[in-house]
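Below is one structure. I have some questions about it.
For this view, one protein chain was removed and the others were kept in their places.
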Amino acid sequence: MSRWRPGPISIIVFVAALLPMCELMLPQSAHITEAVRGVFLYAILALGLNVVTGYAGLLNLGIAAFMAIGAYAFAILTCEIYPFQFGFWPGLLLTLPIGALFGFLLGAPTLRLRGDYLAIVTLGFGEIVQDVLKNLDTITKGTQGINPVPAPSFGGSMWTADDEYKWYYLLLALMVVVILGVRNLERSRLGRAWFSIREDELASRSMGIRVERIKMLAFSAAAAIAAFAGGISASMLSSTGEPSNYDFQVSVLALCIVIVGGIGSIAGVLVGALVMIGLNSIVLVKATAALDALGIGAQGNVLLSPNNWKYLIFGLALVLAVRLKPHGLVPPRIERRAS
Amino acid sequence: MTALRASAITVRFGGLVAVQDVTFTVGEKQIYAVIGPNGAGKTTLFNAMTGIYEPTSGEVQFAGRSVCLTFSTRVAVRIALSALACALSSLIALNVQDLWQATIIDNYQYAQPFPWVESAHDCFDALVGLMRSGGAWTAILGGVAGGGAAAVLWWRSRRTPDLIARAGVARTFQNIRLFNELSLVQNVLVGMDHRMRAGFWSALMRLPRFHDERKHFHSESVELLTFVGLADRADYAAGSLPYGLRRRLEIARALAAKPNIILLDEPAAGMNPSEIVDLMTLIRRVRDAGTTVVLIEHHMRLVMGVSDRILVLQYGRQIAEGTPAEIRANPACVEAYLGTESHG
Amino acid sequence: MTHHALCVLSLALTSSLGCTAWAQSTESKGTLTILSSLPRTGSANAQTTTIVNGIKLAIAEAGGQVDGWTIAYQDLDDASPQRGNWDPAVEAQNANAATKDATCIAYIGTFNSGAAKVAMPILNRAGIVMVSPANTYPGLTKPGKGEPNEPMVYRPTGTVSYFRIVPTDDLQGVQAADWAKQLGAKKVFVLHDRELYGKGIADVFCDHAKTIGVEIIGFDGTDSKAANYRSLVTKIKAVSPDLVYFGGTTQTNAGQIAKDLRAGGYEGMYMVPDGCFEQAFIEAAGDSNLNGNTYITFGGLPADQLTGRGAAFRDAYHAKYGSDPEAYAAYGYEAARVVLQAIAEAKTRDRAGVLAAVAATKNFDGVLGRWSFDANGDTSSRVLSGQTVKDGKFVFVKVLGG
Partner (left out) sequence: MQDSEVFLQQLITGLSNGMIIALIALGYTMVYGIIELINFAHGDVFMLGAFLALTLLGMFGMEAWPQHWQLAGVVLMLVSCAAFCGTLNWSLDRLAYRPLRRASKLSLLVSAIGCSFICTNLGLFWGGMPMDVFAGGVAAAAPKDFPQLVPQYNLLGESAVRVVPADIAVLVVTIPLMIALVYLVKRTRLGRAMRAVAQDSTAAALMGIPVDRVIGVTFFIGGALGGFASVVYALYNNTIGFQMGYRAGMDAFTAAVLGGIGSLPGAVLGGLTIGCVRAMSDQYVETRWTNTIVFGILVLILIFRPSGLLGSTRREKV
């Protein structure tokens, strides 16, 4: 083992840990920790997607469905209008097996499909889950959303949205836990098997890799992590929102994070989440507010309202990102050290 | 003792017969060569033996047994269980709102304690009620579908490449198929995968077992790379290797599985004469280490130099089988194939 | 690679910090900020634009000042481009931004009831008054109408800080069902868009219709993204209802349904709630498809029936934006005026003062009529109006209930 040097992941985590302290020195209006929480949340989701799409090379266009499953499962298990009321931590831990179970249910019949056929099935699954959540309204409350979803309580009273730094560090910690878990899997026999089926499925099968089982593990692990992210998001917002909050656009965003960041690379996912979510919920929001304050955004003309440009800017950012950095902002390093 | 016995293998793609009625036996620790003109069906024969194609008819036995899952009680139990699970889940899925209503909503008063036992009773009653009111058909249909699907899945996975690989048969490919983005060590480690025992949880939790195993296999893979002469590039990406060395890495990867039989598909293709000499040495060393070698090769000097026995294919049929001397003396072979020896 | 990560990180951070600092640099001591949080990106943009127009008009009419205090207005977007719809995370972010902005004394929003559920507890804790121009889900204010824990769960401090100037689904659905019966409908086919608003109002419509003896011969949720509804129309036609009720909005394709009903040869009546009371609905449906047998309910009086205060609003709106105000413009205008009046009457010009003043709103002379807030924060106005469509224009028919 060579001497430990801080890699990009630890630097990002370290900077993130220091951010709130730096922020306290700045004026209130410049605070961004809250938006950065969104970065953490999407980073967790994208880490899950990275397992299935980045490592195992299976294009999954329905990761948001698992997020929805996690959010709703967590809410049903913990919300006071249901009898279970497991509390925050047991509920959050349960989202993992529940997500994995649904990943298994989707994966079992479809993992033999190739590339883009699997993509359309996952895309369809994303639509089905939204529809089912909407239609089974006796259970899921339809489009009402379930609330209040409990927040963690350490010792004292339950947190509210006001405890923003507690939330910040909790999310950071959960993200670090997920990073560690994913990294441990990546640097193991299982991770190697995932890479090998991404590179050449038939060759790895001929080497004795049980491809179906390995793919299934990737699928379930990704689903579990996504469901975990869903649980966290429901708790943070204290509501599941409505099923269409977990639509295709969310899956696409997660996919963009993974690919723009650098497919198959954990540091890439973190940077991708920062760039994508940062663009959407920090830069665009603040820029819109700034323009608005300057009185731009006049009535009538559709071109003058900054809000109407958001899609265009987001789209351009995607196109430019892959154009300038086709392998991602932080592409994975080929292991040159002992694995 | 025979390492491999192929009896009456026939592979048909639609109307095309790629391999017809090929029978041969490979003894233990033999070097056995399969030769024939291009398109004779050699690679197809390999693919049929390693489970990539299903032979249309015929049987392949490794070390006296055919590698094929047989129907056992365990399989039956598994099929029965999945039928049951599907029956139950289709029944629940189609009536989930009613069940929920009966179990949860009817029993739960906001902010009151939840009567768990009663609810379980109600849930059971509701299920029984469903079964009586036509739900039984749903369940039966779901059960049949689930059981059928499990049976089909089992049937399809009776003889897959991974199963055969696990039975101790490793192979290389004619058009090299390495994992280009992985390092040499990792390529070899993939070959060792099925010998590893540490699973998902020990990897996730980094249990001591994981570390022990990692250390053990890592040193073994470096040894193996040394054996094929690639140790100095162990941490490079496989995609960065020159062509000749890739063949060696493929052989190392195949050997990593500690196979009883190794199938080499044109290992000398694209090699220069000195590399071929190295390769011959390597093949002999592999055999001497106790592994049976079956190879497809066009290069006659190599074939005649190392093989114990040779099988000659033409247009998918076997036209001769015997020792190198016998083959050399066989007029049919000379006409069909050796007459063009100059090209090898 | 480390460098890349760091570069990008610092870039994102600095640019966002820079933006915020710049945004707020115009603040002064005497400023009170009204925030609105509405989905400005994506499909609801059409309605929310009219709401914002209404708000801006109200503030402009007040001269941007109340009693010497400058009124600043900020139009926040609670949708995100990647979702194209309201996003709970963004809504929470907006609400938190409001609590942190010391000058913020009122929050106009939200458009979607689901978003209100996210924002309400946050704003309630901060004591910011929230006035919604569009939420109609009854559970937000009325005990016993929604889930058992509603609405107390939205009021962690126990005080009512959420008000709405629109009648809730349980009023409009009931009135709509009554009206349908008066129009002679005996058999009704009910559709809804499976959204909180549309489904809620359709459920109420159904329940009430059954109690007053109107037969519901079909109930189904549509897919608001579908290209057309011809097969659904065939199904409807096969059971020949007198009236089709659609709980939904222009955005969820009320216009397309009208179109397909006519194209499929259905000749009965078609009724929709106030989510369709906008010119865009007539444009989307094509006026020939609506003429004469389409009925729209609305939680107030339409612009051309307004007198006094309302008529002035209509003229001012027309002068400023070149078109007649639509339902949501009136709602937005009303919400902003309630807040402005409360600021004027507040004893202290802070959050608590304004909240108390809004809660005390009585006999408000608004464009929707003369009304007060009740103890739950609902409007006391029971005036709903019914209109139909003639030659591409909404035509007032009658006052419902009252």
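Letters are used for the chains, namely A, B and C, taken in the order the chains are written, and counting of residues starts over at 1 for each.
Going forward, a residue touches a chain if its C-beta (ideal position, glycine included) is under 8 Å from a C-beta of that chain, and two chains touch if they have at least 3 such contacts.
Computed from a prediction, not measured in an experiment: that's the story for all the values here.
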item: Sole residue of A:K166, A:R183 or A:H327 that reaches the chain not shown, by the stated touch rule; value: A:H327
item: Touching the absent chain when the full complex is considered, from A:I11, A:L101, A:I120 or A:V176; value: A:I120
item: Absent-chain contact - pick from A:A290, A:A317 or A:V330; value: A:A317
item: Which of C:Q65, C:S323 or C:S372 contacts the chain that the document leaves out; value: C:S323
item: Contact footprint on subunit A, counting only the chain that is left out; value: 53, 59, 109-110, 112-114, 116-117, 119-121, 123-125, 127-128, 131-132, 134-135, 202, 248, 252, 255-256, 259-260, 263, 300-303, 308-312, 314-319, 321-323, 326-327
item: Contact footprint on subunit C, counting only the chain that is left out; value: 42-46, 49-50, 81, 84, 194, 220-223, 225-232, 234-235, 237-238, 250-251, 253, 255-256, 259, 262-265, 278-280, 283-286, 288, 321-323
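As a convention for this text, only the chains that are shown with their structure count from here on.
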item: Chain-level touch network, classified as line, ring, star, complete or other; value: complete
item: Most central chain, Cα average position; value: A
item: Rounded Å distance, subunit A centre to subunit B centre (Cα mean); value: 35
item: CA centroid of subunit A to CA centroid of subunit C, Å; value: 31
item: Multi-chain contact residues (two or more partners), subunit B; value: 110-111
item: In subunit A, residues with contacts to at least two other chains; value: 80-81
item: Residues of subunit C that touch subunit A when the two form their complex; value: 1-2, 4-6, 8-9, 12-13, 15-17, 19-24, 26, 40-41, 45, 53, 56, 74-77, 80-90, 92-93, 95-97, 99-102, 113-114, 117-118, 121-122, 125, 137, 139, 146-149, 153, 156, 194-196, 199, 221, 320-322
item: Residue ranges of subunit A in contact with subunit B within the complex; value: 80-84, 109, 136, 138-139, 181, 184-185, 188-193, 195-196, 198-200, 202-212, 217, 334-339
item: Of all residues in subunit C, those that touch subunit B in their complex; value: 147-149
